[in-house]
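Yeah, one chain of the complex is gone here, protein chain that is, but the others are all in their spots.
Showing chain A:
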Amino acid sequence: MDSAGAPAMSEFDVELREVTKHFGDVVAVDRVSLAVERGTFLTLLGPSGCGKTTTLRMIGGFEYPDSGEIYIRGVPMGRTPPYRRDTSMVFQNYALFPHMSVAENIAYGLRERKVDKATIERRVEEMLRLVELEGFGKRRPRQLSGGQQQRVALARSLVIEPTVLLLDEPLGALDLKLRKQMQLELKRIQERVGITFIYVTHDQDEALTMSDRIAVMNRGRVEQYGSAEEIFERPRTRFVADFMGAENILDAEVVQADGRSALVRVAGAQLPVRGDGLQAGQRVALVARPYRVKLLEDPAHQDALWQATVQERVYKGSSVAYLLQLATGPQLRAEVLVGAGDGHAEPGRQVGVAIDPTHVVIVRE
């Protein structure tokens, strides 16, 4: 790849190469590389302290990397201050100017760009319409609800037509119902304006709902970068699987491997799995969604990988959720559809447990 050739032609709106940031002795961001294609809704997802906000702030120019480089539309940013970057940030608590009206807040960036008055007025009206706040222009931010302030912050950033819109947990302060509603609305607005959004959150549901791409971060590193589906269905590390809410994560060991497929030992049973690059003796983990776990009423059934005792049985209408205690130690959660001919059992019963090996995911530690 020729990185020196025609940087302005970059197909990526944002690119991070080996970006590292320390705060004192703490490595906040550790050699992060990411390339974000134009028009993508990217979510930086991870627990607090994983470096997601620092990464976002570095893209916005509020912090500078200790090493590595951030490119916006192929241009290296170096120590370019925020006011000379073509990015805009929606802050966690909105950071609306309290001494200005809603319309003045939205007009702020346009006035700095010396846009003429008539155009400013027209653009502000357009933005108020986009975020469904027509008629609110003269109000003060504090006269608005949290959700409305959120929209003003969004409008204030979008009106300057940034290359990238940065959003730092913007829905964190809203209640659940409003948050769900705003998630869909954000996605709608992003599709409408077609700008690249980089969104920071610790909420995996939020990430799955909105994102084209998710970068799961942990301890300053990107653990996995991929589509929402990839991250959810095929987590690559135990951390990602755990963070995405996988309920069954079992310690496993590779018994033999031939590059494309492998045999793993899980809780005493051996299971053939697909797996690129696994090596014999490697310690891994097996992830199986509860609805992939089969309950066999006969513990000695020929498909049974393990024997287990039913510990809990929760009827959930269309399905029944089970907590199974395997005879060999770990617990498994199973979700069995009602009336689909699958096995069911009462608590205390001995059952057999099976998993379809084509539906398990092997993750690294």
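Keep this in mind: a residue touches a chain if its C-beta (ideal position, glycine included) is under 8 Å from a C-beta of that chain, and two chains touch if they have at least 3 such contacts; residues count from 1.
Simple rule for what comes next: contacts and distances are computed from a predicted model.
Matching "Tat pathway signal sequence domain protein", "Multisubunit sodium/proton antiporter, MrpA subunit", "Nicotinate dehydrogenase subunit A" or "ABC transporter permease" against the UniProt entry of the left-out chain gives the name "ABC transporter permease". Of the candidate positions A:Phe12, A:Tyr108 or A:Tyr291, contact with the unshown chain belongs to A:Tyr108. Considering the full assembly, A:Arg140 is the residue among A:His22, A:Arg38 or A:Arg140 that touches the omitted chain. Only one residue from A:Gly46, A:Gly60 or A:Pro290 touches the chain missing from this view: A:Gly60. The chain omitted from view is touched by exactly one of A:Phe12, A:Tyr64, A:Phe91 or A:Tyr291, namely A:Phe91. Although one chain is hidden here, its contacts on chain A can still be listed: residues 60-62, 81-83, 87-89, 91, 93, 95-99, 108-109, 112-113, 140-143, 156-157, 160.
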